[in-house]
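Read through the structure below, which is laid out as structure tokens, and then see the notes.
A single protein chain has been removed from this complex, and every other one stays in its place.
What follows is chain A.
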Amino acid sequence: MPRLCENASIPLSPGDITASTLPLMPVEHAIRATGLTKRYGDFTAVDGIDFTVNRGESFGLLGPNGAGKSTTMRMIAAVASRSAGTMSVAGLDPEQNGPEVRARLGVIPQQDNLDEELSVRENIIMYGRYFGLPRRWLNAKTEELLEFAQLSHKATARVEDLSGGMKRRLTIARALVNEPEILLLDEPTTGLDPQARHILWDRLFRLRESGTTLVLTTHHMDEAEQLCERLIVVDEGRIMAEGSPAGLIRDHSTREVLELRFGMDRNQEQAQQLTALLSSGAASANGAAAADVGVGVGVGVGFSHVEVLPDRLLVYAGSAESALEQIHAAGLRPMTSLVRRSSLEDVFLRLTGRTLVD
């Protein structure tokens, strides 16, 4: 869908241009990839993508499992080679300067890989030692990080005695020990309960405020909306769209969504009926709008289209409430109905015809 990509692309920031024309200036972008490609045999995991992450920005890669997000992250983190394309991380080529690039990164992998043989505090100290940091400095730094991760009371505990949320926070605290310029987070909150998630988001907000560049992958829409200033939507190794969460929703979806369930067998036929009803309704409402202000029914439905999912119908409309009233007025009786704001989930559905959650 070239049209969509065109819509979504944003112009390069002035800083990028300066950096490329005047190499002596400090690099303004944290990461820049052009034509980035990764092939495993016949399978192409990442298919020639271009993106730039500015310093201090929080940038997201959104897509379903297997879209190539983690592979992209691994190439940024200098633990995977490129099949084609160029990449610069903090002005360096990760393939040529592995240790030096990784010294500037904090990596938070999808699954916690804490050192079970060490205590909580030792986990942070040893990780710092891997960067060659002096032990004395690490002792003080570790206290600060334990505080940040709300783990001071668990400092001498064994890792296996921690809860899932605590382990995740320790993983993040550990990745901060080298005061990274860029933090790479792969599915940071997957598998956490809502409370643990919110604690984590709060910590990440603080990092963002302190000027750390965040790059995160997620297949959770709410997470992307919460944490990312700008994101790319990835599917099958290609970029489908790029922009801010609000901008993407504005460009690719309506303001509101009406979710309806008519029962498994009836969804498809109802979809056609609804499209016919709301399209004509939208047309007549436009004419009657001036006269019927305040009545509600038929006013400004702003109908766009109907998506059919296996278990439910999604009606895209500027005002889902009005659409629902029209549907009721027409004598249709859905089993359940739900009015909600449009989310990135809807953007993804629109762009790929598929849902994100597997």
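For the reader, a short list of remarks on this structure follows.
The rule is short, and it goes like this: a contact is a pair of C-beta atoms (placed from the backbone, for glycine too) under 8 Å apart; a residue touches a chain by one contact, two chains touch by 3 or more; residues count from 1.
The rule is short, and it goes like this: contacts and distances are computed from a predicted model.
According to its UniProt record, the chain left out of view corresponds to "Transport permease protein" among "Drug:proton antiporter", "Quinol oxidase subunit 1", "Transport permease protein" or "Response regulatory domain-containing protein".
Checked against the full complex, the candidates A:36, A:49 or A:77 give a single residue touching the omitted chain, namely A:77.
From the options A:134, A:194, A:310 or A:331, the residue with contact to the chain not on display is A:134.
Taking the whole complex into account, chain A touches the unshown chain at residues 77-81, 95-100, 102-103, 105, 107, 109, 113, 115-119, 121-122, 126-127, 129-134, 136-137, 139-140, 143, 155-158, 178-179.
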